[in-house]
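As you look at this complex, bear in mind that one protein chain is not there, while each of the others sits in place.
By letter and in written order, the chains are A and B; residue numbering begins at 1 in each of them.
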Amino acid sequence: MASRTLRVSLVAAVGVAALAACAPPAKNTGSGGSGADAATATSAADLGGMDALVKAAKKEGKLNVIALPPDWANYGNIIKTFGDKYGIKVTSQQPDAGSQDEIDAAKRTKGTDRAPDVFDLGQAVALANTSMYAKYKVANFNDIGAQFKDPKGAWVNDYGGYMAIGYDSAKVPAPKSIDDLLGPAYKGKVALNGDPTTSGAGFSGVLMAAVAKGGSADNIKPGVDFFSQMKKAGNLVPVDPTSATIKSGQTPVVIDWDYTNAAHVNDVKTWKVALLPNVDPVGGFYYQAINADAPHPAAARLWEEFLFSDQGQNLWLAGGARPIRADAMVKAGTIDKAKYDALPKVTGTPVIPTTEQTTKMSDYLAKNWAAAVK
Amino acid sequence: MRTSPAFRVVRVVLLLLFAVFFFGPLLAMLDFSTRGTNGSRTWAAWANLVEDPELNRAIVASLLLSLFTVVLMLLLLVPTMIWVRLRVPRATRLLEFLCLLPLTIPALVIVVGITNVYQWVTYFLGDHVLNLTFVYVVLVLPFAYRAIESALSSIDATTLAEAARSLGAGWGTVIGRIIVPNIWSGLLSAAFISVALVLGEFTIASLLNYENMQVVIALLGKSDANTSVAASLAAIAFAFVLLLLLSVVGRSRRTEGS
Partner (left out) sequence: MSRLARLTPSLALLPFLLYLTVFLLVPTVTVVVGAFAENGRFTLANITALADPVALTALRTSVLLSAVSAVIGAVFGAVLAYLIVSGGQASWLRRSVISLSGVLAQCGGVMLAFAFIATIGYSGVLTVWLRDHLGIDIFGSGWLFALPGLILVYAYFQIPLMVIVFLPALDGIKPQWREASVNLGANGWQYWTQVAFPLLRPAFLGATLLLFANAFAAYATAAALVSQGNPIVPLLIRSGLSSEVLLGHQHLAYALAFEMIVVVAAVMGMYGLLLRRTARWLR
């Protein structure tokens, strides 16, 4: 009798367990007619032109974006402008998330109304998940160089920047070379934006140090050694720089993208941003993509059109980032000249690693970073 | 013997040292959260607790989560435990083992493996922070079990049940109207401990990317340290009051009952 019970319970348990362990069936996005059209549209023309796209997007009325901090490349303003312009409610989820979290969130909430509609991803994650994107060419697709986009429009570079050193000019002198950061004036003051084995910005920071010390995208060892030296000198603070740490003075020197560094002027009035002189700058672009299973496909496509329009690109420029269509806009005279000229001057050839180089460097970091900055 | 004056002095000194260690950071939190610019005092951070919409949403979510977790836990655990005690005593060891199992499987491990299960939950119920209820019930199981078990073993459930049954009561009545009122203090204890645990839970919420109170507190720490410290202190104070109430209520019940 007891064994019978046991057997029954066991069978039931195993059955339920097996079911629970597998992924559930894909739910159909219940948006119906116009939703289905927008989900397969590869350009505004497919829907009947921009006006039709705007109409479809307004009908959907909502947009889910993810991992867009308000002070990152002026995203706070971009989200607000888009929402006001088209009357679409934009939900900004998990502003603090990283690129991998965006993909994970999309996978986990697939089929629900809360799934992210669009992605803004770092290079490594973007190129590793191309099967998740919808192919779409924005109106200005041809303005963008071939090396900055997927030929079918699955992903497009949206803005970029260079690794720079941001510093509170009231607390520390301007760094003239990277070795200055090892000096006593910077003791306990320098922070890297993120752990290089976890965060793209941290990774690029180490690459910047590597290039400055004679390394390259094929050799990140000098960068790791430099940070090891900095840690031993007591100059490196093992803390993520945030608004709070910058305001309190805990991290007066921050190694980060020039546009994110530029935003810190709002935290501390004496904040300045400088690229290392006489060193090839380390550049990086972010990647825009539309979720193939976006719950609001028309709104997602309208968002992309907005971002790559002159207005959107200038808004990114206002955040200190270099919009991808900058060259075309300079030629057409539509760029915000004052802000464009105010960007830090770039000397030398930008270093932008390929996927293979990034993978090799990441593997090196995975093995050696932790021990180097112990 | 034990209450020699020397011992009393030592006791007081040691208790004071412990008090400094434990209350020090709490007082520091109070000071930190009321810091204004240039040494002034301000309650702005505390006002944020009710004004900041994101924090508000998260606090409400956490409170709702604790409520749902307590209800689901009681519905799941109490009938099962009473049933096992009265009808299937052989299963006591199994039940004890299963209820204490979550102590052995860290929350971090559970969340790493629970992705597919939660995809099912999202499939049926949509994606909402309250979905966390299901896994929270598992987390509070060991503590709730211990509380209810100690209450159950302090009454003679078998005799009560037999008496009720011989008077014609059905099993529902036995469980609901005979046993439960007698283990009320244990249920209350289980409920309060569960509330404290759910309010403090961070691991699973953060790794499943839901925004409960602790996740938002951690997030706020990056932009507004004062508010997050204020929120942490408020949560600690709330849980402390809750558990203190529990010890007072539990004691009074025990003296008036059996």
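One rule holds for everything that comes next: contacts are C-beta pairs under 8 Å (C-beta built on N, C-alpha and C of every residue); 3 or more make two chains touch, one makes a residue touch a chain.
Remember, it's a predicted structure, so these values are computed and weren't measured experimentally.
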Contact residue for the chain not shown (choose from B:A47, B:V60 or B:L101): B:L101
Contact set of chain A toward the excluded chain (per top definition): 1-2, 4-5, 8-9, 12-13, 16-17, 20-21, 98-101, 104, 121-122, 124-125, 128, 188, 192, 194-200, 202-203, 234, 236-240, 245, 248-250, 362, 365-367, 370-371, 373
Interface with the unshown chain - residue positions in chain B: 1-2, 11, 14-15, 18, 21-22, 24-29, 31-33, 76-77, 79-80, 83-84, 87-88, 91, 95, 98, 101-117, 134-135, 137-138, 143, 193, 196-197, 199-203, 206-207, 214, 217-218, 221, 225, 228-229, 232-233, 235-236, 239-240, 243-244, 246-248, 251
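One rule holds for everything that comes next: only the chains that are shown with their structure count from here on.
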Whole-Å gap separating chain A and chain B, where each centre is the average of the chain's CA atoms: 38
Of chain B, residues touching chain A in the complex: 90, 115-120, 122-123, 126-127, 208-209, 211, 219, 221-225
Contact set on chain A toward chain B in their complex: 2, 19-25, 27, 94, 96-97, 101, 104-105, 108-114, 240, 242-244, 248
